[in-house]
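These notes are about the structure you will find just below.
As you look at this complex, bear in mind that one protein chain is not there, while each of the others sits in place.
The chains carry the letters A, B and C, assigned in the order they are written, with residues numbered from 1 in each.
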Amino acid sequence: MDLVTILDIAIGGLLMGGIYALLAMGLSLQYGVARVLNIAHGEFIMLGAFATYTLYTAFGINPLLTLAIVGPIIFIIGFLLHRTLFTRLRISSPSPGAFESRSLLATFGILFIIQNLALIGWGANLRAYSYLNFGVNLGGAIFTANRLVSLGFAIGIGLAFYIFLVRTRMGKAIRAAAQDPATASLMGVNINRVLAICFGLGAVMAGFAGTLLSMRVPINPAMGMNYTIIAIIVIVLGGLGSIPGSFIGGFILGIIGTVVTYIEPSLSLAAYYFIFMLLLLVRPKGILGK
Amino acid sequence: MTKKLLFGLITITLVALVAVPLCSSSCVPAPAPAKDSIVIGASRPLSGMNAMIGDAAFGPIMTMWEEEVNAAGGIYVADYGKKLPIEYLIYDDATDVGTMVRLTEKLILEDKVDILFSSCGTAFISAQAPIANKYGYVLLTAEGGATIMRDALYGLPYVFISLPFSDHYQLPVFADMLAAKGAKTAYIVSIADLHGVEYSGVAAIEFARVGIDLIASVSVPETQEDFSIIIKDAKAANPDVFCVFGYPPQVLPCTAESMALGFNPKCFIAGPGANFGFYQFTFIEALGPNCVDGVLCFAAANRATSPEFAELYDDLEAIVSPAMLDWWGHPYYAPLVQIWQEAIEETGTLDQDILRDYIATHHFDTILGDTYFEMSGEGGGGLLVKETHPGEIGQWQNGVVEIVGGGPWSNTVITADFIYPKPPWPTP
Amino acid sequence: MQILEGEGVTKYFGGLAAVSKVDFHVDQGEIAGLIGPNGAGKTTLFNLISAALVPKPGTIRFKGEKITGLKPHKICRLGLARTFQEVKIFSNMTVLENVLLGSLFGCSTGMSSADASREAEELLEFVGLSAVRTTPAKDLTLVNQKRIEVARALATKPELLMLDELMAGLNPAEVAQAMELVTRIRDKGITIFMIEHVMKAIMSVCDRIMVLHHGEKIAEGTPQEIAISKKVVEVYLGE
Partner (left out) sequence: MDITALTSRRFLVPGLITLTVLATLPLYGSLYTVILITTILMYIILAVSWVIFSGPTGYMSLASAAFFGVGIYTAAVLMPNTGQLLPLPVVVAIAGLISGLLAVLVGALTLRLRGIYFAIFTFGLVEIIKQVLLYWEFEVTHTRGRFVVLVDNDTVFYIMLGIFVALMLTVYFIRRSKFGLALQSIGENEEAAAHTGINVTMVKVITFGISAIFMGAAGAIMATRWTYIDPYIAFNPLFSFMPVLMAIFGGMGQLYGPVIGAAIFAYLQETLQTTFPYYYMLIFGIVLVVAILYLPNGIVGLIQKLIQRWRKGGSAEQNANT
């Protein structure tokens, strides 16, 4: 194996992992903090992808600039969804377990609703566009520019979010809520608002991932489920509620995926699940789980 | 109080949602029909992954036919002594085979539709064919076709397959074209499903026949997204011919990566996917209308094939976006409705057995020209004969899919010469 | 004869030793007590013995046989039963069913359903719960729920019964009843190993007492010896 191949696999893995990490951080916030296992996570990815597609092809807005438009819109959708639905569910549920199963069911409903609305709005057709689709040479290994840019944004968004969590008041409130919602609310944190913000931010990250994905993957209204599954796997691998865990888990899964594709593509998905399940048996609480 | 009211309201709604259709469908006996329309039933993927195929392929043909027939007052059916308009009864199978099977049986047993239209996707048709056959409903299949289905036709007298597929007669034609140009090596990427396996398998046989070496045949799972490693591997192998036997989610990323990584084999074939308008539209913004020139696809006809095809595509373009035009499937879906119409008008009945025998034994005059099915033995089903095919292989040239390959029979219309090697990918 | 012995029993949680190199033993037929301030590692030691946790390193022997590494249900069937500091009953099952489970599953020798029922009834009589046998366990008072636990443990036919703070949260009259129950159990020939905070109780019923502090055993002896041990007094006063 020569150096270029190693670079191919290593950087290729990072490129794949970057998107996975972004996908997973969003879900990690929603599940790790707000305790909503959002099966409709992929639908927010789809919304982000379609929004970017439409803004780019219809209005010629640079796909990367659409992040600024997609972000606030999806945040509002997510925030309101939590305020109107999940807050009520949380208050009316007798136990955290009951809340989890009820919210799981509710997100299935949301999945159906969003997907159907997308079908009505955009039609069932597959859509794709080409943006920054040229090769960039990194030490002999060539990568498409749109993937490198995606990775850059994924890391940037991840870091910005981490700083937000560590440095800001709201970030601290979120971390407190993740630890123990009851205590956090005793300490004067407006827990419902914090959880709604978490849910909204989680949706935004899904939307961002959708924007970045749309630059290189054909999109359609039914695309979401696969990404939801990837995101769930990553957060489980990383350890529930651990944002760094999700970030690292994303990259690990990306590299595993790339390595197995290199070795035997037809078994890549099988190998992928096998390794994941093996890791889970060795570390039943995820890589950074406690 | 409001809570109580709401609670009651929801209960009533839930009960009503369940009870009303139950009653309307089973409690009230259907009145003896005074026939005033031909009811055509179909279980189609209106949601889920296959919706993107169904919506673009047979869907618009169905819509156009309904408008055309009903504008003319309907189809004359001698049994009823009058013209009957057509009426669709379409259910959503949500891209689930189990649901499709059940809804097909509902259409047949409960709705007692006059005609059954095809479901969408090879696996779906494979499951639908035995069901339609069991109840004696003629099934002219649309989006799908495979060798396993042809093999099953011997026991399925009511089933007629229209769409051409791998060895019938796409890949043999393709292999001969390559041999004529002196291609020596090939590299295949295929999706791990029955379509990918069939095409890669048949291609291996056909390539061997004409002396093309198969360097590699790589199969990928349906969720594979990153094709860079495979394209890099292919580039290193430097084959003359590169084949992507997958769907748009594989075909488009493979094309994009090939462009970006500078992989430009002498021949690049991809499908199904490259035969659709959106293949070009994906790159048109960045690279101009000639963005995918040189890429080959499975395609039968274009506007230059005949005035009828020009009209068909113009009509289609009036109701769907040009990105949805399909140069492979539409030429075969459009004749389906023509065959139905002719069979009903000529036999003057909606009786499935009579219609089946008529379709099995007659030649039809459709936009394909002389159109007929080859029957699989005595009690078998039909396969649209290869001599009906107007073409097998297309190539993007100057932003248009030209027909560059077809069988040596009279219906074939080659619209342009096969360009080999393909021109380099355009640069932005 | 020693029915239970531990050698160098140790358990770390993260970097913290909850139980550190503790050697201990319980003699056949005695009532042994385990005391110590909060967080001394008493319940952890019980959990190690009953195999809710696995010591690392250290070995525990029961009736001369090594039991470290066995599953909890195996240990129970060997004749080592326990109760819990925070009651763990089967809340939605009846009192009788709670105890019946012990007779059905807790013994190494199989028992017919009829025998098991009869025995469960007898044990309910023994702990004084016959009147509420068909009541769901969750509807009982704390003291009665603790009695269910004792009866359930006894139903497994133990040779050694470990009681984890049986008397915590009980009023003086109830404590007296519990003490009486403990001696009655011992009179049945069952060895008892108990954790207790109620000093008066433990001093009066125990034959021998061990003292844990910060996971280490700091003293051992008869109640009288413990009462005057400087080390023990320091620990308790220093708290």
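Worth a mention:
By definition in this document, a residue touches a chain if its C-beta (ideal position, glycine included) is under 8 Å from a C-beta of that chain, and two chains touch if they have at least 3 such contacts.
None of these values were measured; they are calculated from a predicted model.
Looking at the complete complex, one finds that the omitted chain is in touch with A, B, C. Contact with the chain that does not appear here is found for just one residue of C:Ser20, C:Ser50, C:Thr68 or C:Thr191, C:Ser50.
Among B:Ile75, B:Ala146 or B:Ile161, the one in contact with the hidden chain is B:Ala146. For the chain missing from the display, the contacting residue among B:Val113, B:Val159, B:Ala192 or B:Ile212 is B:Ala192, taking the whole complex into account. From the options B:Ile40, B:Ile61 or B:Ala94, the residue with contact to the unseen chain in the full assembly is B:Ala94.
Residues touching the missing chain, restricted to subunit C, are 50, 52, 71-73, 76-77, 81-82, 84, 88-93, 97, 100-102, 104-107, 113, 152-153, 156 (touch as defined at the top).
Residues of subunit A that touch the chain left out of the display are 31, 37, 39, 85, 88-89, 92-94, 97-98, 101-102, 104-106, 108-117, 119-120, 225, 229, 232-233, 236, 240, 266-267, 269-270, 273-274, 276-277, 280-281, 284-286. Think of the hidden chain as still there; on subunit B it touches residues 6-7, 10-11, 14, 17-18, 21-22, 26, 46-47, 90-94, 96-99, 101-103, 105-106, 109-110, 123, 126-127, 130-131, 134, 146-148, 152, 155, 192-194, 197-198, 201, 219, 221-222.
The rule is simple: only the chains that are shown with their structure count from here on.
Chains touching both subunit A and subunit B: none.
Taking the mean of all protein Cα atoms as the centre, the chain whose own Cα mean lies nearest is A. Which two chains touch most often is answered by the contact tally, and the pair is A-B.
Centre to centre, using the average C-alpha position, subunit A and subunit B are separated by 35 Å. Averaged C-alpha coordinates put the centre of subunit A at 49 Å from the centre of subunit C.
Centroids of subunit B and subunit C (each the mean of its C-alpha atoms) stand 73 Å apart. Those residues of subunit C in touch with two or more other chains do not exist in this structure. Residues of subunit A in contact with two or more other chains: none.
Of all residues in subunit B, those touching subunit A in their complex are 46-49, 51-52, 54-56, 95, 192, 218-221, 223-226, 228-230, 232, 248-249, 252-253, 256-257, 259-262, 278, 282-283, 285-287, 321, 323-324, 427-428. Those residues of subunit A that touch subunit B in the shared complex are 8-9, 12, 15-16, 57, 115-116, 119, 123-131, 133-135, 142-145, 147, 216-218, 220-222, 226, 257-258, 261-262, 265-266, 268-269.
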